[in-house]
Each structure stands twice: as structure tokens, then as C-alpha cells.
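The complex appears here without one of its protein chains, the remainder shown in place.
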Amino acid sequence: MDLGLTASELAFRDELRDWLRQSPPGPTPLEERASFDHRRAWDQRLHAGGWAGVHWPVEYGGRGATLVESAIYNEELARAAAPPPVNVIGLTLAGPTIMTHGDEAQRARFLPPILSAEEIWCQGFSEPGAGSDLAAVATRAHQVDGGWRITGQKVWTSFAHDAQWCLLLARSDPDAPRHKGLTYFLLDMAQDAVQVRPLRTISDTHELNEVFLEDAFVPDAHVLGGVGNGWRVAMTTLGNERSGLVFGKSFQARILLDRLTALADERGLLEDANVATRLGELHIRVEAVRLTAYRNVTSEMQSGQPGPEGSIIKWIWSETDQAITEYAVQLLGIEALDRDSPWAFELLRARGDTIESGTTEIIKNIVAEQVLGLPRLR
Amino acid sequence: MDLGLTASELAFRDELRDWLRQSPPGPTPLEERASFDHRRAWDQRLHAGGWAGVHWPVEYGGRGATLVESAIYNEELARAAAPPPVNVIGLTLAGPTIMTHGDEAQRARFLPPILSAEEIWCQGFSEPGAGSDLAAVATRAHQVDGGWRITGQKVWTSFAHDAQWCLLLARSDPDAPRHKGLTYFLLDMAQDAVQVRPLRTISDTHELNEVFLEDAFVPDAHVLGGVGNGWRVAMTTLGNERSGLVFGKSFQARILLDRLTALADERGLLEDANVATRLGELHIRVEAVRLTAYRNVTSEMQSGQPGPEGSIIKWIWSETDQAITEYAVQLLGIEALDRDSPWAFELLRARGDTIESGTTEIIKNIVAEQVLGLPRLR
Amino acid sequence: MQFAFNEDQREIQRTARELLGRRAPLERVRAAAEAGAYDERLWDEMVALGWPGLAIGERHGGVGLGLVELVAVVEQVGYALAPSPLLADVCAALVIASGGSPAQQARWLPGIATGELTATIATVRHGAAAPMPDADRAGALVFVDGDRASISSAAAVERDAWASVDLTRRYARVRRAADEPLESDVATGLQRAEVALAAELTGLAQRALDVTVAYVKDRKQFAHPIGAFQGVSHRCAEMLALTETARSATYFAAWTADADPEGLAAASSMAKASAGDAARRVAGMAIQAHGGIGFTWEAGLHWIFKRAHADAAQLTDADEHRRRVARLAAQRLRAASTQVAA
Partner (left out) sequence: MQFAFNEDQREIQRTARELLGRRAPLERVRAAAEAGAYDERLWDEMVALGWPGLAIGERHGGVGLGLVELVAVVEQVGYALAPSPLLADVCAALVIASGGSPAQQARWLPGIATGELTATIATVRHGAAAPMPDADRAGALVFVDGDRASISSAAAVERDAWASVDLTRRYARVRRAADEPLESDVATGLQRAEVALAAELTGLAQRALDVTVAYVKDRKQFAHPIGAFQGVSHRCAEMLALTETARSATYFAAWTADADPEGLAAASSMAKASAGDAARRVAGMAIQAHGGIGFTWEAGLHWIFKRAHADAAQLTDADEHRRRVARLAAQRLRAASTQVAA
């Protein structure tokens, strides 16, 4: 057991820190459009500096960063208060999925503009009737001359209003068993047959969309991983969904909690044993998320797959983030509910943590069935 | 809304208080045998004083106490530190079930010695393979000349080692659907075909037993409610299981918590905001149990059936009792784990609260299905 | 003993529920909230029904009913998320009625009872008042500083608009130029106001539960309504338990306020702490049970969640209430042991 960084990990971190010192991200504007522009420009600065997609193999323009280096990368960016990448779907989902299942032409066409943030991606998996139950996807794909015509509706689609491309899961064979009739498409969003409608969230931000497809066209060349193979390709995407990012998120939770702790300290509230006990518990939980994520990195590097601790990370992070933001509002009182207060925003945003990328209920099912080997009822 | 007692409720309470003052229960010995004898004698003193089975109709020797009076009765006995009745199964389960489903001869034979604690009862429902899933009862009853021969095994049987009679649920028709093939018997325990083996609990007390039946005999006259009607009769028994008793139990929880609060106060621990916050929360929970139970009494008196709040009482009492005993041990430290400490005993005993008389999981199912009207999966 | 509303109280409850069900469906709540306005016609109807003066004595022009009746109405106001100044109005009136001298009562209560003026209330910390609900329209502003309170007229304050994430209610920051202390029993008034807050919180919890139960019966995944999965159904049962225990504590405190004032300090703290926790937790669980839908503005669960957090933050926080309960219990036990010893 050695939690110290190796010489090469240290070198990686120091190089990144130096670069961030010389090229600080600067504050992210609050207004949505300005925020998007800032984030996209930041993604492009990262790319120009050689710091985009560090976990990508060198042959595709990445640094071939190890999982530890990826963790360091995400923590350091969070520490520097860098905004989350605007092309997060491209970098963490589209890129790795195309590397795994794409042909040479697809890799050449799609990977470079992901890394450079020239082309933003979104993910078209969920539907009104297919949320936790992804295999219920009902969007239909009909084969036509030279490609496919696709009709249906997607929902909870982050970045759809800014994306050029969509990772689209659709039913190409309605007669096949649920998991077999799906195909994975790379959909060009720039066509009239694709309509994007914003979905306001509970924090009144425009983060999510509905996407309506009415005979949208995808050429055969943009089928990924073969017709009827969509479920398997989609599992690759989902397998990449949480990797690495949790380090940034847990670091953000730590920043939030540190801010609350410093505020409580300034106001003399740590003298109150109840406040100190509750804040201490939150520090323990935040640290447990980070440490468990690091244990999982080692498991994955040693065995090629996550350990039993891996599946719980997103779950415990999400509940910890909710606990921090709820306690912050309780401790700071009504002032923390100011419409423009970051505490109010975080309180609301944290409600999504336990829903997005697999609800806590689904994660508990996965832990029970895949980690503990319990039988399933359904 | 009027939470004050009516004149007749006050008169009932004052009469009981007077009687208890003149006839105090005295301390219950710790040793099991001595404790049993003390409790049985106490049951008999209650009977002699006209205070046994107050909720029974006057015609069967009770006082026809209202639900409010029953609640007062249980609270006052708990306040006087009276031991729980040794014939609790007889008074709360056997009696009411026999009144509802028994014929004239059965009522005349069985009810008086219950009230006088001359005949102790036990409940033979659960089996190794039929716990939460009561309809899986496998103990077999075969019709013979003049009665039934019964073979099988019962478990978790409180008082079996002291009981003359057992409320026995057995399968009289193995070919009928699960819920239909059951018959309810009144079994005489005093026969060689009935063997009782003690089951030690986690607190090392002899409270529970296994009961082995090998061709035990029950005459036709002791079939209760008709052959094949066992499920319906059993539901009457279960419906009576929790009524009234919760007032005594929640009062005992209050006594426990008061003792802890007084100890904490003596040691100056209430100055610690964390201790005060946690104790305050426990007081709120204890009071919520009592108040919710009283609301349910009113619902039942007004509408003849429990309100939505009724089904949660045993559940929230049991979790509150566990929370009190766990916090007591945390607050008082290792001394509270003394083998002879009441805190250690209560900590362990409380683990049974969420299991006996319907596990918390089963209660949540009942609330979901019967109160909220949610569909069931299985 | 009868621990339920009597026929008159049920009638008040029914009237409130029907009026609010008709006049304040979710789309009207939303329209008012997004416009930063209250529904003035609804408010006029509330005034016509005498709600602002329900618990104000007849000699001050009120209806002269008790806290139990007020709680019956306020719970429904919470249930409906009604966009109105009622909650702060009645909380302030309860404090004035107990805390004001006879002259202060005579000066302020009649106007509040008739709806001629509205009242509001906020706590003060280090001399500055917390954002005050409905301060823009209020004619009587009550400031609570620890166990003391003071009152100002509208003319004696300056106001700046302040918005909470809970848009169903309007706030302002208020600076006092001149205020006069309330000279009588402020503590009891505050305890009664906490019970009114608990009633609105109980209503919010019930709304979150009802909406969720309807949704999980309907929404299917994996070929079953999601309410059939114990992962969901057991949570719904927990939401019921939280809501019902909050209701028990709230109704008890309301009855205690009218019938057994010595018990009010403990009962009001129990009510506010448990209803504040219940509403916040149940609203959060409601969002979770709805999945992605619950996270959208359109679904409207956020109105419940935000209002629950805002109400819980009014006056005294839940943990402080818990400490009060513990201290009161210790006092009771000390008194009892002195009695035994004597």
C-alpha cells in the first residue's frame, strides 16, 4: 500500500499545476450563454495546451494517462476552479465508445474534433418510457436507401441544443427480443428532422432538453458497432459514464464543505458541539468518497475491472453532496435560499445527483446483483 | 379536537390509580423463574381486583373498556412499573379470537381461565419455513376419529414452556390453495406428542421456544371457526396483536428515555449541544409514537377501523426504541454494556422489536399496499 | 378524549380544501410565482372567509376561534402551495396577540383581522432582520430578537426586494427606522407561530406524498408500475410515516396551545422540528421517486421542496427546537424528582 504518488505521477501533476498557474481558467460567468462560451473556450485552451482528453490513448491525441493520472487531472482542475468541460459527453462517452466499436473511418472522422471541442456531443439514450429501463427504447429506425430514417423522442439530453452530434440508441428491429433489436447511431443534429426543445430544471437552468426525431437520417457509415448490436455498444458507453469524473465531483463537494466549515468557523459556530459533530461527519463522508474512488482506481489498474467498492462511489458521492447542501441551508438559514445564492443553487442541483447517470435505486440493484450476487425478482 | 379526558375516562383512570397505589405491583425479580411467578401472581391480583382484560366485554368478565380507556390502562400500568402480563397472548389474542369465532361451549370453557391467568396461552403460527410468509404454514392436520392428529414444527413461540393452550394454525387440506387449506385449532399442550424446546435469544433469556408436534391430538370441539377457515381466523388474531399494547410499550420507551435524560442531566451532559440535540430528537420521536397511537384510537372509535396512521405505530415505536437504546450505550460508554446492565439488556431486546409481530419490511408492504394503494409485485 | 377535528373543524378544513383546490391548482400557483405576484382574488376570498382573523379574539374583530381551527386552514394553504401572504400574516398576528400590550393589540389586531392590513414577521440576528415574507405589502412588521420582539408600521421601515428560490412567496429586506417593543408574553406568541409554520409544513409533506403515490402507480418501468418495487414502495411508506408523525405533533401542539398552555413550549418545538424535517425530506423523496421528471421545472415538485426549506428556516431552526425539548424534559424530570424527594 502506497498512497504517495510515483515520480511519474508527481511529474504529471506538477506539469499540470504549472500549466494551470500560467493559464488559469478564470471565473465562469453565471449567465448561461456566456458560461457556455467560456467553457468552450476553456476546452479549446486545454486542447491547445495538450490537456484535453488526457485519458485518451496517445494515438488519438490523448496522453494515455493512467487512471491515477486521470484522477489527479480531475482533482487539479477542480482545485483550480476550472469549469466542467462543455464537451464532457464527447470526451468521456463518445470518444471511448468510438475507439472501442468504431471503424477506422469513424475514428478518423469523429475523434479529432471531439478533442478540440469543435464538435460538441450529446447522448440520446433515455426516452419518456425508457429511463431506468433502458432496454425499453422505442425510437424506431427504418432502413432506407443508404442509411436509416429515425423517428421518436429522447429526453434528459444534456447539451442537445449545442451539440453537432448525438449518440443515439434506437430500435432497428421491433420483432427481436428487447435487448437484441437495438442499433447505435451517430446522428447529425443539424437537420430539420431533429428538433430540440429545452427542459427547465428545478434550479431554473437550461441544462436538459427533449429531442424530437421525425424521419431523421443517418447514413450507413454512421452506424456504430453493427446493426442489432446497440445494447452492447451502449453498455460500453455506460461503463465509461462515471470513470474519472467522480474525482472532480468529490473535490467540488470538498470545496463546498470547506467553504461551509470556514463560514461556520468565522461565525464561531464550531463551538457548538452539534454543529461541529455534523460538519465532522460530512468531512468524513466526503473523504470516504475520495478514498473509495482511489481504492477503486487501484483495483481497476490491478485487475482490469472495478472492485466491489467501485459501484458505490457515485451513489455515496451523490448522497454526501445532498447532505452537505441541505445542512448548509439549515445552518445558514433563510439567507442561503437567496435566489442568487450558490447554496440555493447547489441544494437544488444536488437533487439531480441521485437521479442522473443511474438512479440510486438502480445502483443498489446493480450492487445487490452484480457485486453481492443476490438473485433478482423481476 | 379534545385531548382532555372525559369525566368517565378520568373516573376510570383515577379508580385505576387508586387501586394501583393500594396494590402496587412491586419490583419484578430478574431471575426468570421468579420473574414468571411474580408476573403470574400479578396477573391474578389484577384479576381479583377486577383489572384483568379491561378491554373484554362485561359479559366475558371484562370492563368493556373503550379504546381510550385501554390506552389509559396500559399507560398507567407502565407508569406503575407493572410487569407485562404473563398471559398476554391469552388476553389480547386468544380471548378476542375465541369471542369472535368460538361457539358457546368454547367461550364458556376457555375465556374464564384466561382472565384469571389460570391457563396461560401461546401462539403457534410461525414455522421455520413460514415466518413473514404465514400462508406457507406446513404443519399437517389429519382428520381422525373424533378429532385431528397434528404433526409439524412451530417456532418463536413465546410462553410455550408455561402454556396450557396453544393457538395453532395447521394445514388441514394440502390440496387446497395456500390460504384455503388451513384450520385453526386450540391445542392442549399437556400431551407427550407436544415437545417444547427453549430457544435462547441474543440477550440470553428464555423467552422463545420451538414446539414439535408428533401426532398431537385436538378433538373436533377445539377446532375454532370451522375447518378450512384458518386463514380468516388467524387474521382476527393478527388484527388484535398490536392493539392497546403499544401504549404500554411507548410509555416504557418514555421511561427509558427519561432515565437517560436524567442521567445526562446529572452528569452535566446537556450542556453539550450535540447531546441535547440528540436527546431532544428522541423525545420528539417517543412523543410522536404516543400521539399517533392516540390519533389512531380516535380514528378507530369514529370509523370502526384504524386510520392511515394506525399501521405505522408499531414500526415507528420499534425504531424509536432501538434508537434510544443505541444512543444510551453510545452516551454512557462501555459501562452500559455491563452484562447485568439494563441498558445492555434493552439494547439487545430492542433488536427483536423490528422483527416480532410483523417485521418492519412486512409492515412497509402493508402500508404501501393497504394504505397507499400501491400495486404489489409478487 | 377525541384526537381528531370535530365537526366544525372538519367543516373549516373542507371549506379550505375546496376553495384552494379550485382557486389554487398548480398552474395558478406557477403563474403567480413566475410573475412574482400573489393571487389577489384568492387573497380577497381568504379575507372574506375570515382566515386572517380566525384566531384573533372577537373583541378585536376576529372570529375568535382557536389555534386548532387556524391549523386546519394553514395546513391546506401549505397543501395547495397557495400564493398568498396568509402564513406570515397569521404568524405575526399570533405574536402580537400574545406579546402585545392591550394598547398594542387594540392598535394592530383589528386591521389584521379584517384584512385591512397584513402583518409579517422575521427574526433579527446581530441587529439585522432576515429577509421578511410579504414585507412589500405589510402594514405591521414584527421583528423577533431572541425572546424579545418589536413592531413597526410600514411608514417606519425601508424595504428592498429580495427573492428566495421559493417564488411562491415574496420577500424583502427590511431596515427599521423606528419600532416599539412588544411588552407582554412574546414567548407564547412565538410558540403559537411555530405551530402555524408546522401546519403549513405538514400540508406540504402531504402534498408531496399524494403527488408521488399517484405518479408511482402510473409510471411503468420493467413492465411494472414503479410503485410495485419495494425500492420505491417502502420509500412511499416512509414518506407516509414522516407526514403522519408530523401531523400528530402539529395537531397536538395546536390543541395544547388552546387547552394546556403549560405544555406549549415543548409541544410547539416538537411540532416545528418534526414537521420541518418531514416536509423537507418528503419533498426530496418525492423528487427522487419521480426520477428525471422530478428534476424538471414543469413537474412542479420543486415548489414543494423550496417552500418546505423556506418555511423550515422561518423563526427557529429544527436543531434548536430539539435542544429546547431536551432541556424542558430535563426540567420536568428535575421537578418530578424534587416532588418525590419532598
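By written order: A, B and C. Residues from 1 in each chain.
The definition used in the following text is that a residue touches a chain if its C-beta (ideal position, glycine included) is under 8 Å from a C-beta of that chain, and two chains touch if they have at least 3 such contacts.
As the structure is a prediction and not an experimental result, all values here were calculated from the model.
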item	value
Partners of the unshown chain among those that are drawn	A, B, C
Per the touch definition above, residue among B:186, B:313 or B:344 touching the missing chain	B:344
Omitted-chain contact residue, chosen from A:149, A:283 or A:339	A:283
Omitted-chain contact residue, chosen from B:199, B:238, B:255 or B:366	B:199
Chain B, residues in touch with the chain not shown (by the definition above)	126, 129, 131-133, 136, 155-156, 199-204, 208, 274, 322, 326, 329-330, 333-340, 344, 347-348, 351-352, 354-356, 359-361, 364-365, 378
Positions on chain C where the hidden chain makes contact	229-231, 234
Positions on chain A where the hidden chain makes contact	1-6, 9, 68, 258, 261-262, 264-265, 270, 273, 275-281, 283-285, 287-289, 291-292, 294-295, 297-299, 302, 308-309, 312, 315-316, 361, 363-365, 367-369, 371-377
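Everything below uses one rule, namely that only the chains that are shown with their structure count from here on.
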item	value
Most extensive contact between chains (C-beta pair count)	B-C
Distance-maximising chain from chain B - centres being C-alpha averages	A
Distance from chain C to chain A - Cα centre to Cα centre, in angstrom	39
Numbers and ranges of chain C residues touching at least 2 other chains	224, 229, 319, 323
Chain A, residues touching no fewer than two other chains	274, 378
